[in-house]
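Written out below as C-alpha cells is the structure these notes cover.
Missing here: one protein chain of the complex. Every other protein chain is in place.
Chain lettering (A, B and C) follows the sequence in which the chains are written, and residue indices restart at 1 in each chain.
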Amino acid sequence: MAYQHTAHVRVRYAETDQMGVVYHANYLVWMEVARTGLCTEMGFRYKDMEKDKVLLAVTEATCRYLSAAKYDDEITVTATMTEANRRFCAFDYEITCDGRKIATGQTRHIFLSPELRPVRLPDKYAPMFGLS
Amino acid sequence: MAYQHTAHVRVRYAETDQMGVVYHANYLVWMEVARTGLCTEMGFRYKDMEKDKVLLAVTEATCRYLSAAKYDDEITVTATMTEANRRFCAFDYEITCDGRKIATGQTRHIFLSPELRPVRLPDKYAPMFGLS
Amino acid sequence: MAYQHTAHVRVRYAETDQMGVVYHANYLVWMEVARTGLCTEMGFRYKDMEKDKVLLAVTEATCRYLSAAKYDDEITVTATMTEANRRFCAFDYEITCDGRKIATGQTRHIFLSPELRPVRLPDKYAPMFGLS
Partner (left out) sequence: MAYQHTAHVRVRYAETDQMGVVYHANYLVWMEVARTGLCTEMGFRYKDMEKDKVLLAVTEATCRYLSAAKYDDEITVTATMTEANRRFCAFDYEITCDGRKIATGQTRHIFLSPELRPVRLPDKYAPMFGLS
C-alpha cells in the first residue's frame, strides 16, 4: 500500500489565462486529480467512499507558485499523505514540469457525512489510511 | 410574469485564456446565470425546484461567437424562454457588451428526477412556465 | 496524415456539479482537448501555430447531451475535421463512456491574427489541413 501517487496532466487551453500561463486556481484541480489517484493506490475508489456516505471535504488548501505552467505542458503532480486519523487527513503535493519543480501545495481535509456533518472514518477504510 | 431576464456579469480574469479573450465555454456559464435569474422572474427559485426533485438538465447547447469579450468587460446576457411543455423547455440568449451583440445562444432542457429519469413538470410549476 | 483523433479524459471532481454529473460546459473543454490532439496528428502543435501568429478562434460550438458523465468516468472524445479552407475550419466530436455515446458536438473556427483580425492560413500549414 502506497501513500504517494504521481498523476500526469497536460495543460488545457481552458486552464490558461490572458497572462499566457495557467490560472493559479487550476493547480488545486490538479492536486485533486493526484489525490483521486492516490485514493485508488491506497486501496479504494474515492467515488465508492462517497457511496459509503463518507466525503473528504477540503478545510484548507495552499499553493506556492515557483514558475509558470503553460498550455500543452506535461505536468506531473505527486500527492503524498502526510497525516491521518479517524477525523482528518492531510496531503502534500509537488508539481513539476520537465523535471523542474513549479509549485508545491498542501491540503487538509475532514470526513463528512452527505449532510456535511463530521463523521469518523469507518473501520472499513481505516487500514487504507494506515490506521488501526 | 416575464419570460425574459437580463443578467449582468463582469468578466473575471479566470474566464480569460491565453488568446487574451474569454474562453468560449464560459459563455455557457453566463447563460446559466441569466437562466437562474429568469427562473426567479418566472416565480420560483431554481434551487427550490431541485428541492422539489425536479432538475432542469441541459440536452443541447449552442453558442455563436460574433466578437470577443475581454477581462473586466461588463457583459449583459438576456435569456428568453422560447418553448415549454411538461417534459421540455428551451431558451434563447443574447449576449452584449457595451451595446454591441457579441454572441447568441440556445439551450434545450428536459425535466429530470434526482435519479436522472425524465419527469413531468409538477402542477405547482406549470403556470410559472405558462402552462395550464 | 489523419484528420481524426481520439483523446481520453478521466472526469475530475471539479467538473461535476450538484446534479451529480458533469457540468455541461465542460464538454466543450474536452472537445478542445481532442482538438489539440488532432492538431498534433495533423502535423503541428497548436501552440506553435499560435507562435506563428495564427489563432484558431471558435465561432460556433454546439453540444447535444445524450446521457450523463459522472466523476471518475473514463471518457473518450473523438474529433474529426469536417471542413477546411484558408479562412475557416470545422470539427465534429463524438463523446463516449464505456462504449456508450453520451454526447455529440460541432465547432466552427476562423483563423485570426493575435490582434484578432481574420487571416488566411499560411502556406506552411495548408497541407496539414489537406489544402493545396
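Just so it is clear, a contact is a pair of C-beta atoms (placed from the backbone, for glycine too) under 8 Å apart; a residue touches a chain by one contact, two chains touch by 3 or more.
Keep in mind it's a predicted model, so treat the numbers as computed, not measured.
Screening A:21, A:81, A:95 or A:121 against the full complex identifies A:21 as the residue touching the chain left out. The chain omitted from view is touched by exactly one of C:30, C:46, C:71 or C:93, namely C:71. Panel shows chain A; residues 18-21, 24-26, 28-29, 32, 50, 55, 57-65, 68, 114, 116 of it touch the chain omitted from the view. Although one chain is hidden here, its contacts on chain C can still be listed: residues 13-14, 16-21, 23, 25, 71. One chain of the complex is left out; on chain B, the residues touching it are 10, 12-14, 29, 32-33, 36, 45-47, 70-72.
The criterion applied here is as follows: only the chains that are shown with their structure count from here on.
Core chain by CA centroid proximity to the global CA centroid: C.
Comparing the centres of all chains, each the average of its CA atoms, the largest separation from chain C belongs to A.
One finds 27 Å separating the Cα centroids of chain A and chain C. For this pair, chain B with chain C, the centres built from the Cα atoms lie 23 Å apart.
Touching of two or more other chains is recorded for residues 29, 32 of chain C.
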